[in-house]
Structure formats: C-alpha cells, structure tokens
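Left out: one protein chain. Kept in place: all the others.
Up next, chain A:
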Amino acid sequence: MKIRFMKLVISSLILLPLVLGLSLKVNAELTDIGSPTPGINVKSPDHLNDTWKTPINNAITAWNGTATKVTIGYSSASSNTITAAQYSDTWYGLNTQWRSPYKYTIQLNARTITRDAKNFSNFVKGTAVHEFGHCFFLKDNPNTTLPSIMKYSNDFNTVTTPRPYDIDDVNSVY
C-alpha cells in the first residue's frame, strides 16, 4: 500500500513540472497565418525618406536583438514589402499575409501616425515592431494583463519593442 502511494507521489512530482511547462507554452494566443520559418526577409524600403527608413530600421534591429530565433533581413529579391503613405483611412498600420507561398505586405499610415506621434521616430518604430510581430503569428490585443507590443492600448510614443510576453509567444512557435 505504502509503496503504491510512494510511486504515485514520485510520478506526480515528475509529471507536474512537465505538464505545467506545456500548459504555459500553449497559453500563447496566435494567429493562423505567419511565416513558416523564423528568418524572414523584406525588400529594403529605399523609396522612403530617411525620416521613415531610420525608425523602420530600428524596428528590424529591435526584433533581431530579441532572445528568439526570429530574424528580419533586407533582400532586394524579396516579395515582402514595407511601405508608408498618407492613407485615407483610420488605421496606423496594416499587415497582409498570404499563406502559400508565404508573403506579407506592411503598410504604415503617415496620416494617423503623424497626427498622433509626439515622438515620431518612436511611433513609427513601435508600429513597425507591432506589424512585424504579425509575421511571427502574434495576435492583436492578446488577452493578458502583461505588457505586449500587440495591444491596441499601447502608446507607441513610448512602447517600441517586443515585450517578454511577445518573446515567449514567438518562442512557443519557433
């Protein structure tokens, strides 16, 4: 009798961290389209002026500096694009993703960003980090109290980098 209990205790103690670890991983709220590989490319936005190009660069550097497998590189042959213009609409940014072959297009809205930016380069960087996050399956407005670059309530004047919650989500994919 005692031995059976001991076996139960020991197996529970071994299983417990495993199961808890698993359940933490699947807490990620993910979209169903994103890059199949952690390394993505984008055509360098050479048509943009430096006021836009520099913060977009900073957004790419921010992702490349995370403790994840994801990388974003410039490639002239890439069919993935990032651009900006004054769009007659209310969004800050748009990321359109095709499944197969995988491809994405990011559009940033100079109209709304210029209107709401107190720190312009932070705002562009934060919006671009958010939009690239969608390429890695991150979902808008994750249901968490933790900070996330994917929340609509973010102020991109100050929030400009992937947060630990986002990094955990990305690491649950790749």
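What we mean here is this: contacts are C-beta pairs under 8 Å (C-beta built on N, C-alpha and C of every residue); 3 or more make two chains touch, one makes a residue touch a chain; residues count from 1.
The working rule: contacts and distances are computed from a predicted model.
**Q** According to UniProt, what is the chain that's been left out of this complex called? Choose from "Lipoprotein", "DMSO reductase anchor subunit", "ABC transporter ATP-binding protein" or "Cytochrome ubiquinol oxidase subunit I".
**A** Per the UniProt record, that chain is "Lipoprotein".
**Q** Could you please point out the chain A residues that touch the chain left off the display?
**A** Given the touch definition above, chain A has residues 1-2, 5-6, 8-9, 12-13, 15-16, 19-20, 22-23, 26-27, 29-33, 47-52, 81, 83-99, 105, 107-108, 110-114, 116-117, 120, 127, 130-131, 134, 139-141, 152-153 touching the missing chain.
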